[in-house]
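Let me begin by presenting the structure, written as structure tokens, before commenting on it.
A single protein chain has been omitted; all remaining protein chains appear in their positions.
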Amino acid sequence: MEINVLVFGQITDITGKGSLKFTDIKSTGELNQLLLKTYPLLGSVKYLMAVNKRIIHENTILMNEDTIALLPPFSGG
Amino acid sequence: MEINVLVFGQITDITGKGSLKFTDIKSTGELNQLLLKTYPLLGSVKYLMAVNKRIIHENTILMNEDTIALLPPFSGG
Amino acid sequence: MENEIASKINWTIFNTYKMEGKKKHKVFIEGPVSPAFIAESIAKHSSKTNIGAHSLFLGQVRNDKIGEREVVAIEYTTYQEMADEKFHEIREDAFKQFPLICMHIYHSLGLVKAGEISLFVFTSSVHRKDAIAACEVIVERIKKEVPVWGREILDNEDYQWKVNT
Partner (left out) sequence: MENEIASKINWTIFNTYKMEGKKKHKVFIEGPVSPAFIAESIAKHSSKTNIGAHSLFLGQVRNDKIGEREVVAIEYTTYQEMADEKFHEIREDAFKQFPLICMHIYHSLGLVKAGEISLFVFTSSVHRKDAIAACEVIVERIKKEVPVWGREILDNEDYQWKVNT
């Protein structure tokens, strides 16, 4: 099972790239822990997660080929 | 003593002209009575009076060379 | 202390200059407000780089149906001396009430056809809320307080006097 993680805004400064791939991650909570371990600076920024373009506010089970986005505060307009 | 009366909007349909002159009129009340006598159709339209560009709501004493305007409801924009 | 006085003097001079600038601003234009004119007005503000938001209101002449007839144009007339004073008052009040960087009002006189623009209100500020709120207040005041009259010309060349709602 594979998931795709998209990264935007100031978070790209931390990850150095706009998309990441992970395998065998069961939930957004698990993903978040792994991200914080891989990129400790993520702990200092505010962001929401979207699963398949829908913002989630609770731990969410992930499925094969899900797309998760890390969304720092929007600043359009 | 002479006063100048300016007429606008639909009231020009009644008076047939945009400005009128009167002599020896002492107040806006007296002017109004004379106007209604001269142009009875004025009784069927709503209008405010302005004395020297200032809208008045009470009977106002007139002075030589005052300009009185008959203002039907505004419809700009 | 001297600095304080100096800064007050500068402020006064600046304000007088601003008020004169405002007073000279011409509101009435003959015929419709063209999209090209609006574009030019917008473009002129690109040098004012402290502006963050513009709010624009455009009044367009509708071809309202009057029984079996329809409005093909509106002919606008005004009591110009009184209207100029009222526009000036609305402008002064808007600058007092809102932290605006710029404001412009243009109103047509004479004939404006259905589909053409007869009123253009344009406010600019650092933050969006001020431009938006000011623009709305100004439009409402113009409709209620400025002595302008619209004569609706019908497609049979008859007419009726417009009533604002």
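Labels A, B and C are assigned to the chains in the order they are written; within every chain, residues are numbered from 1.
The rule we apply is simple: contacts are C-beta pairs under 8 Å (C-beta built on N, C-alpha and C of every residue); 3 or more make two chains touch, one makes a residue touch a chain.
Just so we're clear, the structure is a prediction, and the values are computed from it rather than from any experiment.
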Omitted chain - touching chains that are shown: A, C
Option touching the unshown chain, where A:Gly16, A:Gly43 or A:Gly76 are the choices: A:Gly76
Chain not shown, touching residues in chain C: 35-36, 38-40, 42-43, 45-63, 114-117, 124, 126-128, 132, 135-136, 139, 165
Residue ranges of chain A at the interface with the undisplayed chain: 6, 8-10, 50, 53, 69, 71-77
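By definition in this document, only the chains that are shown with their structure count from here on.
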Distance from the mean Cα position of chain C to that of chain A, given in whole angstrom: 48
Rounded Å distance, chain A centre to chain B centre (Cα mean): 73
Computed distance of Cα centres, chain C from chain B, in Å: 27
